[in-house]
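All protein chains but one are shown at their positions in the complex.
Order of writing sets the chain letters: A, B and C. Residues in each chain are counted from 1.
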Amino acid sequence: MSFFNRREVTVEWGDCDPAGIVFYPRYFAMFDASTAALFAAALGYKKFEMLGRYGIIGIPMVDTGAKFLVPSRFGDVISIESHVASFQRSSFKIAHQVFRGETLAIEAHETRVWAARDPDDPTRIKGVAIPDEVKAKL
Amino acid sequence: MSFFNRREVTVEWGDCDPAGIVFYPRYFAMFDASTAALFAAALGYKKFEMLGRYGIIGIPMVDTGAKFLVPSRFGDVISIESHVASFQRSSFKIAHQVFRGETLAIEAHETRVWAARDPDDPTRIKGVAIPDEVKAKL
Amino acid sequence: MSFFNRREVTVEWGDCDPAGIVFYPRYFAMFDASTAALFAAALGYKKFEMLGRYGIIGIPMVDTGAKFLVPSRFGDVISIESHVASFQRSSFKIAHQVFRGETLAIEAHETRVWAARDPDDPTRIKGVAIPDEVKAKL
Partner (left out) sequence: MSFFNRREVTVEWGDCDPAGIVFYPRYFAMFDASTAALFAAALGYKKFEMLGRYGIIGIPMVDTGAKFLVPSRFGDVISIESHVASFQRSSFKIAHQVFRGETLAIEAHETRVWAARDPDDPTRIKGVAIPDEVKAKL
């Protein structure tokens, strides 16, 4: 049973484009923050501490996509619901659903890697095994 | 035979995250600009003029996705190659390939709508038929 | 006596640069949202409604500046305190103070214009008189 996290985001003027609706790359920034919030809610500490505690440099994106069903405009408060859809050894899938009121507005998915600096070449990053306690809590 | 456009983008410090690589939502902003550049190159005038000439409010995204194969960091110059993969009546698909040197770094796709204000409700937008001359040039 | 508004903002991973601290243009986006929140709190309705109610197109920036005293990094929760420092006929000054815990981290100021489309040339915008009821509530 997956851990779900839900957060509300106010769409700001600066999130919107000349058509008056959210410039879609801003949604991906919101999703990135939602994934951080999901882990923080499940683990009980923030991403900053998560990276230090497990010796990783980040959880970089390897594959993402989104379907935009209903646009939102500045002043709207949207709700983003996020959970881990699956874990592999060093990667995991996240699903986000965005609601505008009761209406499903966006469906998005992500595949990310649990990544550390490569000890053989510190300018590179590589996937490492996700700790069992992290898997257990999400 | 599709029209291809290629443009070079310098990855800036502000495009990158604490891991030192591009914060992936920034790629979607680059792709949005690449789609505008593709149309401008094919049509011979800019997006601003395109919207006015055809009475549309924009070409909003309905579905997008990207696979990130190789990260880029600030100072890298990446090359983004874009073309229309297909046209439907009021929507179209775009494909972007990002190269870092000779290496394919990202593959992305978009489905967008040729959208005007809804005459029955100006707070809403709706897809309208893509002009034949636009299709012909891309 | 000025109306003050205070809001808390979580610094996200995507707000930060390769040095691990907030990329300073992101603060200006936060300040823009803080000014919108200040007006919404004082007036009782959101910026979207404010624009419609008073027939303005926005409150564009004409002059801004900030002193960055203490950096913040992702995971920090900062507090932004905002108020109108003064009103002129069609422009006004805002002051923002950012606190990280008890520490003053940033001092910023803005001069903005209460702006409508120019009736003589709708592609241009011009300052118009700020309504007295808006001045009274802020």
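By our rule, a contact is a pair of C-beta atoms (placed from the backbone, for glycine too) under 8 Å apart; a residue touches a chain by one contact, two chains touch by 3 or more.
Just so you know, these numbers come straight off a predicted model, no measurement behind them.
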Contact residue for the chain not shown (choose from B:33, B:62 or B:95): B:33
Where the unshown chain meets chain B, residue by residue: 10, 12-14, 29, 32-33, 36, 46-49, 58, 73-75
Chain C residues that touch the omitted chain in the full complex: 17-19, 21, 23-26, 28-29, 32, 57-58, 60-69, 71, 115, 125
On chain A, residues whose C-beta touches the chain left out of the figure: 13-14, 16-20, 23, 25, 73-74
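Heads up, the rule we're going with is that only the chains that are shown with their structure count from here on.
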Chain at maximum distance from chain B, centres defined as averaged CA atoms: C
Distance between chain centroids, defined by C-alpha means - chain A, chain C (Å): 27
Inter-centroid spacing, chain C versus chain B (mean Cα positions, whole Å): 31
Sites on chain C at which at least two other chains make contact: 13-14, 73-74
